[in-house]
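Every protein chain of the complex appears in place save one, which is left out.
A, B and C are the chain letters, set down in written order, and residue numbers restart from 1 in every chain.
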């Protein structure tokens, strides 16, 4: 079986990464690529190195959706995918945008500052952090692919909270992202001379990804939980490192923590639990891999947990393909064999 | 009056920055530069652009100290300066290393894993975070120049704790440093190909700079306090950003926090308090300037405080010169007029 | 005497560098800064670290020129300064743009694709590559400040051609520039993610700076000469390295070449002739310094000459101030004492 897939938003960074991955996928074939600014132009102009994908011509979103297709990857700006999937049925969908990640319409309104246009559809989406929702993803018709920051953060925190080793209250996340996290459009502050040789925080309170993180932690904790989250911009192209700090539950040891991570990911193909080492984003670049590690600061009782990914890999296109593989009964790692460059 | 100064450790990064600053200082003149690996070689070979300083020849530490000198800047490896200033009297000293920053010999032993060789001398040193100990520095014969991480962290936290706006317990600091923080020797992981396009944490627990931070916060809080501190390596040459998280005291508002910072630094020439913006290391590179800002996360009750510096400027050589100026009754900003490059 | 100066184009990179330099200049005081996009806003908003300059408010070009002023630094887009100085008299001018660098209106039309609007004024401008036209600059009322590429290239080639050691025909220049060379506006290809980890050539034939280079070489050679010139974009903020290749005149030795450079620059404060080493842009960043070196490839008879500068320093604002100093009888190095950061 070959799955026929379309990519919406094919000229953005995540769209480009989808095309790069899918071009070598053994079981998924891209039959259309939609990119509003490039309609009618050959894909080979934008992506000269790709194989069969490069033989396509960019089409509109409507054209792509009107084609005979089994699977839609939507990598569109905020608000843009909401209206596309308001009805039932149709092809399976993996939405890389933020429109369908929050199960609760009230939470959506709270964080996005406007009511969701199709609140009743939200319950039909599965939040696709694969390692924690594998069975639901496999059965899903529509998957909301997690944000990059939530993926890195939850990979570090989820097993520790799940094992009852850290307190649900007082979690703080300090995240560092490469510049591609700002998207291809970039803008002020993302020109080379501004971003180079610089590190800075932004959106120190209220980043929209917090809502996803809290939603998922609440599912584990069994009650509402609030996190503080500060994202930073770091001068490199790709990569996210989430450095998380949480209060240890009384009596916890370093061994407990490491074992919780090791146990959670023992059978996972994409998650590497480090022991003597700490995560490095460079070792993950261009892949769907993640690295996690945990340390116990006995002096303060704080647990320091780290999760690193490629923001465009496990943080976007890689995980989207991983989810799609599950949705179509394909091997979960199909098409995801890329390994990081050294150096 | 011209102050005659020697620089010990003149081939390291901080030593190089001292020479660069002092070469243009109106009132301090470098009369000797000691660099063990370059003894007998002309300073001009290592630093071809400097003025009068470049006419010197590198000497040994002993030779430098034996000369007729008013002031010693010591930028030496751990343990190396401890024995040089065991006696009383002699020229004034600013020690950029870590041997004399902790007032309590027991604390030193706890953090450095060995007894201090001259514990009775510790009380004669003043901890030179200038803005908080200006009067004592001015009166001091010997100043222990703060570490780079403590400088960035304390500039953000000190006024907030001092004003009673944050809790002394539960402070967490996530710090990001450029690669020069590892020193000129560098070593594995600091070659270009390893450090480039990479971000990682290191020493997630137990970094020695914690001791300084806790010492200073305890002075403000009036009791022992413990912080968790995680340093990170970021691909850029210079700069430190300390992103601090603390629990707000009940009833605190965002305005209270901003006002505390603004008030603390209103008369400070080197500290810029940002309001609408967050600190950027690039704006401080090559200078003795710092930027600080604070945000209140009302949802979680956490205070997010940021301090940024150039690790070799306000984090080392710049502050050392600022302290020396005070110690000799010179204008505090003498020799520190460099402004950042754009870009 | 204090020279009252205005800076036109004060929000571009060269304008910013002018303000940074002039803010510390002992004899030149900036009395107005014109920046079309920021009129009415405080200079301190754009440049928070500067001293007296930061107390100004951005004005229009017309307002700046209407003020009582001794000196105008014009750092404006192509075509913009041409009309400002069509009349005679008025304050002295250093034009950092390209409108007045070519003495011959026909040459201007050939390279810029349009007639010069005020061709008769061209003869009143002196081409300000200081080291080669010092006396004329000192006597000039108006100086056309050289382009960045011509400065780096001519510093390497001029003395060798002048000494009759290289042929005037067949000179090839391969130049590498940091990203700030593209100006602050940047644009496509200059966002961080595009420029980072990348090197590429552009404008492989016909770059406008060729005209300046050929004009100056012709003055030395005593006849028309043509060069091929290929600029490249390199992932760094500042710096230009011009690697020049020329045919050696028969009988030339390596010693002849080195001696020609050494002799030409023996009394120059800003030009460092390297012998055992080759130029490195990093050693010049933020300064008005240049490094030059030459090698003789005996196997091919080619002379390889290298010139490196900071494109915003000796390649723009630094040289502009150097020229202004001469025009007002000030010490040539006044205000130009900045030395490079290490690292």
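Definition applied: a contact is a pair of C-beta atoms (placed from the backbone, for glycine too) under 8 Å apart; a residue touches a chain by one contact, two chains touch by 3 or more.
Since we're looking at a predicted model, the values are computed, not measured.
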>> Can you list the shown chains that the omitted chain is in contact with?
In response: A, B, C
>> In the whole complex, not just what's shown, which of C:219, C:304 or C:334 touches the removed chain?
In response: C:304
>> One chain is left out of this view; which of C:234, C:273 or C:326 touches it in the full complex?
In response: C:234
>> Can you tell me which of B:173, B:195 or B:244 touches the chain that was removed from the display?
In response: B:195
> Who touches the missing chain here, A:42, A:286 or A:301?
Replying inline: A:286
> Where does chain B touch the missing chain, residue by residue?
Replying inline: 13, 179-180, 184, 186, 190-197, 235-237
> What residue numbers in chain A mark contact with the hidden partner chain?
Replying inline: 13, 16-17, 20, 23-24, 47-51, 180, 197, 237-238, 272, 283, 285-287, 289, 337-343
>> Considering the whole complex, not just the chains shown, which residues of chain C touch the missing one?
In response: 170, 172, 174, 176, 178, 193-194, 196-202, 204-206, 226-228, 230, 232, 234-239, 241, 243, 245, 278-282, 285, 295-300, 302, 304, 306, 308, 343
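Here is the rule we go by: only the chains that are shown with their structure count from here on.
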>> Using CA atoms for the superposition, what rotation angle relates chain B to chain C, in steps of 5 degrees?
In response: 180
> Same or different: do the copies chain A and chain B touch each other through matching residue numbers, with over half of them shared?
Replying inline: same
> Hey, how far is the Cα centre of chain A from the one of chain C, in Å?
Replying inline: 47
> When the C-alpha atoms of chain A and chain B are each averaged to a single point, how far apart are the two points in Å?
Replying inline: 38
> Which residues belonging to chain A are in contact with no fewer than two other chains?
Replying inline: 193-194, 196-197, 235-237
